[in-house]
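Apart from one protein chain that is not included, each protein chain of the complex appears where it belongs.
As written, the chains take the letters A and B, and residue 1 is the first residue of each chain.
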Amino acid sequence: MQIEAQIKEAFETLEKRIPLVHHITNYVTVNDCANVVLAIGASPIMADEEREMEEMVSLADALVLNIGTANERTIASMLKAGSVANAKNIPVVLDPVGVGATTFRRESTQKLLDKIAFSVIRGNMAEIKTLAGLEAKSSGVDSLEDESDGLCIAQGLAKKFNCVIAITGKEDIICNDTFCYTLHNGHEALKKVTGTGCMSSALIGAFLGATHKPLISAILGVLSISIAGEMADKNQRYRNISHVFNRCHKYA
Amino acid sequence: MQIEAQIKEAFETLEKRIPLVHHITNYVTVNDCANVVLAIGASPIMADEEREMEEMVSLADALVLNIGTANERTIASMLKAGSVANAKNIPVVLDPVGVGATTFRRESTQKLLDKIAFSVIRGNMAEIKTLAGLEAKSSGVDSLEDESDGLCIAQGLAKKFNCVIAITGKEDIICNDTFCYTLHNGHEALKKVTGTGCMSSALIGAFLGATHKPLISAILGVLSISIAGEMADKNQRYRNISHVFNRCHKYA
Partner (left out) sequence: MQIEAQIKEAFETLEKRIPLVHHITNYVTVNDCANVVLAIGASPIMADEEREMEEMVSLADALVLNIGTANERTIASMLKAGSVANAKNIPVVLDPVGVGATTFRRESTQKLLDKIAFSVIRGNMAEIKTLAGLEAKSSGVDSLEDESDGLCIAQGLAKKFNCVIAITGKEDIICNDTFCYTLHNGHEALKKVTGTGCMSSALIGAFLGATHKPLISAILGVLSISIAGEMADKNQRYRNISHVFNRCHKYA
C-alpha cells in the first residue's frame, strides 16, 4: 500500500476505534501527553500502582512506558505492565528518557528490554546510541549528537530488538528491519517546549493502539508533533491536531 | 432562598473567606486544578505525605480526594486526611476517577467510603454507576453510558451516602436526598481537554470551603467549568473565571 493510503487508513482506524492508551510516564510532561492523545482522537489513561497493572493494561489498546522520572516503584510497575501487555498482544512503546545519564536508568532500561517485547522505541540520538551500547554525550534529556550515523544505528537496533526504532531530532529517522524513513518536518521552536519527545511517544501509542502497525504508527506519531510545530509557527489557530491529517499527505 | 440569591451569596462568601483547599490528587491534571482554584478566588494546596496530613488538613477549609493516579501510599494518606477532616467538620469531596477500571480502585474507593463522610461525590456516569454497584462500561476515565437513568441513580446514592452526588457529562445531574438539578451548559470541546472533571471537583471544594453548603457548591463547581467552556468556544478572551458569576444567573 502506498504511504498516503496507509496514513489515511491509520487516521480512519483511529477515529473508529478511539483506542485507550495506558501510560506509565513522567510527572513533568504527563498533562501534555494526555492532552495530545485526546487531541488526536484517542483516550488516555495514566496509572502506575503495580497492584492494578494487570487489569488496567488489559483494558488498554496500547501501553507507553516512559522512564523520565522513574523510580524503583514505578519501574516494577512498568515490568508488570509490559509483561501483561505482551501476553495479551497489546503493543508497547518505550521512551528511554535520559537513559545514558545514570546507572539506574541504564539498568532499568536493560531490565525492560530483557523482559518486554516492544513495538516501537523512540528517543533522541543520545538515548538511542546508549541503547546501542555506544558512547553518547548526553546533556540531560536533550541530545547534542550529530545525526550522520543515525540510519545505521536505528536499523541495527531495529533488527536486534525486532521492533521499530524512531530517532527524533532535526531530522527524524524511523526504521524497522527492512525500511528506513527520514522526515524533515518540525520547527526549531519545538526544542524550547519540554515534552515534545514524550508527546511523540504518546501519539505513537495512540496510532499503535488503533492500527497495531508499528512503522506507520511511529511515522504518524512523530509527524503529528512536527507538523503541529510548523502550524504553531505559522501562527495558525491550532485547535485540533486532526487538522494535521490533510497536511500529512504533503510531507510523508 | 432563590437559587439566584444562593449563587450570589456563595460567590460573596468565597471572595470574603478565600478558602484554603487541600488536594490529594493525581499528577496528570494537578496544575490545572491549582490554577482553577486560584482563578475562582480560593487558595490551593497539594500535599500527600501521610505524616503531615493531620496538620495540613487542619489548616484547610475543604479537602478534595481524587484517585486518578492513586497508589497504596497515597490511599493511606487519603484515609488519614479524610478522618481528620471529618473530626474537624471540614467538608470533603471525592472524585473516584476510573473507579470501575480495577479491583484496586474499587477496593480503595470502598475503604474511603467506609471511613470518610463525604459532602460531595462527583464523577462521570460510569464512575457513579460503579459506586452504585451497577455494571458500567468504562472506557478509561471517560464514560460511554447514556444518561437516562442518571437521576434515579444519583438520588439513590445521595440517600445511601448522605451526601450530594454530581454526575457530569453532556447533561449534568446534581442531587441531594431531596432535590435534583439537571444542567445543560458546557461545550463539546471540553471532552477534548484532560481534567475538566478533576477541575470541577476542585472547584466544588473551593465553594464548599467557603459556604459549607454541598448542593450549591456542587452546582457552582460544575457550572463554572461548563460556562468557562462556552466562553472559550465563543472566543472571548478568558482571563478570570469570576467573570462567570454574572452569567451563572442566566443559566442556573
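Keep this in mind: contacts are C-beta pairs under 8 Å (C-beta built on N, C-alpha and C of every residue); 3 or more make two chains touch, one makes a residue touch a chain.
Only a predicted model underlies this, so the values are computations on that prediction, with no experimental measurement involved.
> Have a look at A:Gln2, A:Asn89 or A:Thr103 and name the one touching the chain we're not showing.
Looking across A:Gln2, A:Asn89 or A:Thr103, the contact with the absent chain belongs to A:Thr103.
> With the full complex in mind, choose from B:Ile7, B:Val30, B:Ala70 or B:Val93 the residue touching the hidden chain.
In the full complex, the listed residue that touches the missing chain is B:Val30.
> Considering the complete complex, identify which of A:Ile7, A:Ala70 or A:Cys175 is in touch with the unshown chain.
In the complete complex, the chain left out is touched by residue A:Ala70.
> Footprint of the hidden chain on chain B, which residues?
The missing chain touches chain B at positions 18, 20, 22, 27, 30-31, 34-35, 38-39, 43-49, 51-52, 55-56, 59-60, 73, 240.
> Since one chain has been left out of the picture, which residues of chain A touch it in the full complex?
Per the touch rule, chain A residues meeting the hidden chain are 26-29, 31-32, 68-72, 98, 101-105, 138-142, 191-195.
As a working rule, only the chains that are shown with their structure count from here on.
> Could you please state the distance in Å, as a whole number, between where the Cα atoms of chain A are centred and where those of chain B are centred?
33
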